[in-house]
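Only a single protein chain was left out; the remaining protein chains are all shown in position.
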Amino acid sequence: MKSGSWSKIIIHSLLGLIALAALIPFLLIVAASFSDEMALTVKGYSLWPRDFNLSAYQFIFDKPGRLLRAYGNTIAITVLGTSLSLVMMSLFAYALSRQLFRFRRIYGIFLVVAMLFSGGLVPYYILVTQVLKLQNTFIILLLPNLIGLYQIIILTAFFRQLPNELFDAARVDGAGEWRIYGSLVVPMGKPALATVGLMIAILYWNNWTTPLYFIRDPDLYTLQYLLYQVMRDAEILALEPQIGASQLPTQATTMAMAVLATGPAAFGFFFAQKYLVRGITMGSLK
Amino acid sequence: MTDKDRTVKYRLRMPKRSVSSRGLKTKMGQDLRSRNRVWLLMTLPAALWILLFRYLTMVGVGIAFVDFKPRKGIFGSDFVGLQNFTFLFSTDAVLQATLNTVLLNLLFIVVTLAFSLALAFLMFQIYSSSISRVYQAVLLLPNFISYVIVSYFVFALLATDNGMVNGVLQGLGMPRVAWYTEPQYWPTILLITHLWTAMGWGSLIYLAAMLGIDNELFEAAEMDGAGRGRQFWSITLPIILPIVVINVLLALGSIFNADFGLFFLVTRNQGLLYPTTDVLDTYIYRALTTSGDWSMASAAQFYQSVVGFLLLLTANRLVKRIGGRDRDLSLM
Partner (left out) sequence: MKGIVRLLVLAVFGLTMGLNAFAQSNVLPTGPWSKALDTPLKWYLRGSTADTADIGMINEKLNQALETRGFKAGVQIEFINRPDYATKLNLINASGEAYDLALGTEAWFNTYPAAVQNQYLINLTAYKNPQTGKTENLLKTYAPKLWASIPEATWNAAKIKDGIYSVINKQIYVFTLGVSFREDVMNVLGLKKELDAVKRYEDLTPIMDKVYKAIKSGALKGKVENSENLVSVFNTCDLVNPLNAGFDMFNSVYGVKYDDPSRKLVNWYASADFLRLVNLRKLWMDKGYCPADVTDLQAQINTYKAGQYVMDVGRAVKPGGFVEQGARMGFSWYEKAISPAYVRTAGPTATLTGISSTNEKDPNRVISAMKLLEVVNTDAEVYNIIAKGLEGVHWNWADKSKNLIKLVEGSKYNPNVDWAIGNQFNAYYLDAKQVGAWADTDKLNLTSKPSVALGFRFDMVPVKTELAALDATIKANADPLTNGLDPKIPDSIKKLLDNIEKSGGPKVLAELNKQFDAWKTGK
């Protein structure tokens, strides 16, 4: 585009500024985690560590067991859950996207009604603890986010727009639906699958309510739940009298936990995003 | 490789067969039955999940219509019709909360849309440079942070004594502001916080859509002398309209549901801010914690989803009517 490098500079500056603004909170948290607790209290947060100090991290790494286990759990759940979810949802969405599918209308209503009426927390709790008896297991961490109704709609809409002639041609040549799904729909559906996959992965990664309701074994804690525990516990302990209590997590420690909980994930995402974005925008650059 | 190439390659691989039209019909007939079977099979895993986790629990909707006594169960409790719903309309406070919910969500939808489109368009312009990937990744990062942490650093920014914003204000010679006591600033504050998480997604999706536009169109426009702005309104926007509409419609469907983390945690539940920040979800949460009344909470949930859905239906119908003859933009 010949509009000139001038406008390019403007655009880059604008985007750069916005990206920086998006980063500021991260910098605050990271800086706080490396700060001295008292300095933090007296002088407040800033973009740069106050009285650079590693005590918060020392405290955590003194007993790293909880954190490492939580990491392992969360990674396993996210990877397993997202893959399973994508398979289940895309199969469903593909079938639903076919005009000739006999149950298309019924399933449409099936979906809409499910989205409309939610039973609420208590029946859900009863279902898991009394009917399925899955409390305190690994698998309950996978189940709740396995299907996303909005995500199914997105996938269906996308699959509906795929060129039907291609599929018909394949059918005429004798390809079964499974074959079509595997060799045509999935490759062509990469943008939608990548997008939905990312959404589901983030849902799994950030989920802290499922452990709250169903998990009592500390070995099954997830990352966000552990973080929530540490933070809220510190606030509550501040209210109650303590004599000879275990060390109270400080603000800096909480921030350090936050960094450790989100940092590596953010980094991982950073490197993976190349494939991800390519997936989402695939087939677009000619 | 492109769709075209794939089609060609595929055709070259498979030998052509000639079939009589009548044979084709019956073949397609049987064919269709077996294909339907496969399709049905494909839907089973997800359908089972939905049945289990959504339909089996749907009986809980009944809680909204009875005087729920947990020991008696849903069917043992006394039926009270719509009585549990009356509290949603009976006092100023709850009506204010409802209004806040709708208006704030509307504000969020509109501004997020405009902002995401603008960002996407900017990134589209410089897509060839490698830094654009960095921008995209950075914008998506906020999604990894939970609202608990967000509330901490919003406080770090807005604290009266030591907050960064007040520090900057003082440096500029202006008086400090006690942010957590002034409700009028908060729609903006919450909007910015929401935008911070939402703009990454929005811009990515719209960017992806934009990248799907045939480049020739832009080149032709360039030659005709159209500037970037003109290109946006005449080419880009019309083509990606389907995705925009889907996004907006879905957002409208949940307009009665507020993001609890945002409105409760970030505002630190400060009563002074209620006039502009109290929403239906936070109001119900407080009512539930004090009274332990499941019926009220269930009624509120029912109300939120039904009204939201009706809104979605109406908007959908509107879109169907507005959409051009050649394409249907609606969701269903």
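Labels A and B are assigned to the chains in the order they are written; within every chain, residues are numbered from 1.
Here, a residue touches a chain if its C-beta (ideal position, glycine included) is under 8 Å from a C-beta of that chain, and two chains touch if they have at least 3 such contacts.
What you are looking at is a predicted structure, and each value in this text was computed from that prediction instead of being measured.
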Touching residue (missing chain; options A:L23, A:L54, A:I75 or A:A169): A:I75
Touch with the omitted chain, as defined above, among A:V122, A:L149 or A:V172: A:V122
Contacting the left-out chain in the complete assembly, out of B:Y180, B:F232 or B:F309: B:Y180
In chain A, positions touching the absent partner: 37-38, 40-44, 66, 72-73, 75-77, 79-80, 83, 121-122, 125-126, 129-130, 136-139, 142, 212-213, 216-220, 228-229, 232-246, 248, 250-251, 275
Missing-chain contacts mapped onto chain B: 69-71, 73, 86-87, 90-94, 97, 155, 159-162, 178, 180-181, 268, 270-272, 274-275, 278, 283, 286-287, 289-294, 296
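In this section, only the chains that are shown with their structure count from here on.
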In the complex, chain A residues that touch chain B: 1, 3, 7-8, 11-12, 14-16, 18-19, 21-23, 25-26, 28-29, 32, 43-46, 87-89, 91-92, 94-96, 98, 100-103, 107-108, 110-112, 114-120, 122-124, 127, 131, 143-144, 146-147, 149-150, 152-154, 157, 163, 166, 169-174, 176-178, 181, 188, 191, 195, 202, 205-206, 208, 224, 227-228, 231-232, 254-255, 258, 262, 265-266, 269-270, 273-274, 277, 280-281, 283-286
Complex contact set, residues of chain B against chain A: 2-3, 6-7, 10-11, 14, 17, 19, 31-32, 35-36, 38-40, 42-43, 45-47, 49-50, 52-61, 63, 70, 119, 122-123, 125-126, 129, 131-146, 148-150, 152-153, 156-157, 159, 161-164, 167, 196, 199-200, 204-205, 207-208, 211-212, 214-215, 222, 227-228, 246, 250, 253, 294, 297-298, 301-302, 305-306, 309, 331-332
